[in-house]
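Only a single protein chain was left out; the remaining protein chains are all shown in position.
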Amino acid sequence: MDTLKIYFRLIILSIKCRTQYRADFITGILNIITLNAVQLGFIGILVNRFTNINKWTIWDMLFLYSLWMLGHSIFAIFFWHLLDMENYIVQGTFDQFFIKPVNIFVQFIGRELQYMGIGDLLIGVVGISIAYVNLKLDWSILKWAFFIVSVVSGSIIEIALMWICASISFWMLRSSTTFAIISQLDSMIQKYPIDIFGTGFRVFITAFIPVAFINYYPSLILLNKTNILDKWSFLAYISPIVSIILLIVATKIWTIGLKLYSSSGN
Amino acid sequence: MICVEHLTKEYKRFVHKNGAFSSFRNLFNREFEIVKAVDDISFDINNGEMVGFIGPNGAGKSTSIKMLTGILTPTYGKVVIDSINPHKERKLNAKQIGVVFGQKTQLWWDLPVIESLRLLRDIYKVSDIRFKNNMLLFNDMLELYKFQDTPVRQLSLGQRMRADLAAALLHDPKVLFLDEPTIGLDVITKERLRQFIKEINANNNVTVLLTTHDMSDIEKLCSRMIIINYGRIVYDGSVEQIRMQYGKSRILCIEFEDNVPNIKIPYCTLLKSEGKKLWIEFDKNEISSSKIITQMTENYQITDLTIQEPEIEEIVRSIFQDINTNPNGGM
Partner (left out) sequence: MKIFWSFSRQAFYNMVMYRFDFWVRRIVLLFVMYGVYCLWNILYTQNAKELEVNLNQIITYGILGVALQASLITAMGPQRYIASQIRMGSIDTDLVKPIDFHLHMLARNFGETAFRFITATIPTLIIGFIFLGFELPCDLFNGFAFAFSIALGYLIQFSLNFILGILAIVSVDIKNISWAYISLVSFFSGDMIPLWLFPTALRSIAEIMPFKCIFYIPISIYIGNFSRIMVIKEVLFQLIWCIVLLLLGRIFWICAYSRIKIQGG
């Protein structure tokens, strides 16, 4: 609990820092909004020409994308700093976390927030609202609960995967490119419904690098499309479980990585 | 307070292949060799002592400090700080130590110094009274009030070091580790920092371990020094002792009233002569300075006389040279 308190102190300070530069703040968010707008533009052009992508209409696609954005923004705002880890290790500034009586991961993450992630959050909220209205969705309380759980579990999956990527810095430097690559792969898979891919690939992104659970599977339930999965429809429900498993894996890898750092220096 | 026994640290180092297409071969597999950064060192440091670690680059000073502060795990050997194992009980040990890294700051880069200190107060759970008292001390001795509201990013090196020192001592640690604290600082700031460290050591009984390249740090601060080379301890004893044991030579500088005469004295080497001054080097174990002076004054008119002790720098350098030619030598 102490650790949590310290973490909050750290991020409040980080926010204090950032909001000193007002103009920066706004351009940064616009930066991200533009990025997302362009991504949606790509999808929009395709759907405009072809009416739908494998029976996913423009609103379905918007929903899929926005659901991803909601979870992604949590990662982007609070855990983006993970990408910096290799710099801390290379420059030796990672050592300082060892000499303070606080959990090392919390110290590291609490160091900096990435306010640009707010742009992702805005896109997510606006996108989901527009899609919800245009799809004439009418969720029961249960569905709303599932929606919230999906957003949280989606963000946990992303955070856990990126955490694992960051931990790779303990074994080999230059892991930041792994992020960029996972992000690239990520964005292709999160943007399009995975039913357009072949079975082998679908198995890969379900069982090995479970990014399909971030937004695709939950959206099948929220959009009443579970019939696509046929006898595999249980997959649509297990995102929360997947997220917890992944989180445990990530913490284990981090712990092992720390031990390695301690024993081999840099 | 600090017990170190047979501490050793080994690393794997990747061997870089050379030759044709080496870059591509490196892509496919690599070889490595084992390097001993710290090789079987042992020492004890008592409560309140101030000890200096000196050694050339790559000697193992930083690695040793990292093992003492819990950053690195030893390959073999034992480290205990006030009966706490720094590696196994990291957080517990963290509460009783303070560390200053000469070249990297622990403070938050974009925040004013005082904000960093307040945050550290919360992290270490320093009581309000202690915080207030320590801040008074820092303001007094380090003149912290002059720049406590400036973001760390904008501080000069001297100011940053002072802030880092304050940060390291805020929670009244029992042991203070200083890794190259005076590097890059001007003479005045160095003096101020040394004063402060001396006071803290004397008044608050803080045990201090400092690594440095700068001999004057050790001469001015430490009563005891440990020389490390190639990961091994080459000397562990008082600063005085080293001077006595190794500092055999003295330099006598004589100023004559008339021109410098032609002198021949046993056990003396003529170093140089400039105008009316003459520098003689002699081995104090073979001939005493008083004998030389008597001989001089009996035969010539002398206007001035000074005796110079050898610089510790020179002594340490000659110890290294000794060791380099005879790696199994040492104390």
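Each chain carries a letter (A and B) given by its place in the written order, and its residues are counted from 1.
In this text, contacts are C-beta pairs under 8 Å (C-beta built on N, C-alpha and C of every residue); 3 or more make two chains touch, one makes a residue touch a chain.
Since we're looking at a predicted model, the values are computed, not measured.
Screening A:192, A:217 or A:261 for touch with the missing chain picks out A:192. Touching the omitted chain from subunit A are residues 24, 27-28, 30-32, 34-35, 38-39, 41-42, 45-46, 48-54, 116, 168, 171-175, 177-178, 181-182, 184-185, 188-189, 192, 196-198, 201.
As a working rule, only the chains that are shown with their structure count from here on.
Chain geometry summary: the mean Cα position of subunit A and that of subunit B are 47 Å apart. The residues of subunit B lying in touch with subunit A in their complex are 9, 11-12, 37, 63, 66, 69-73, 75, 87, 90-92, 94-95, 97, 99, 101, 104, 106, 108, 110-111, 115, 119, 122-124.
Here subunit A touches subunit B in the complex through residues 5-6, 9-10, 13, 16-17, 91-93, 95-96, 98-102, 111, 259, 262-265, going by the rule given at the top.
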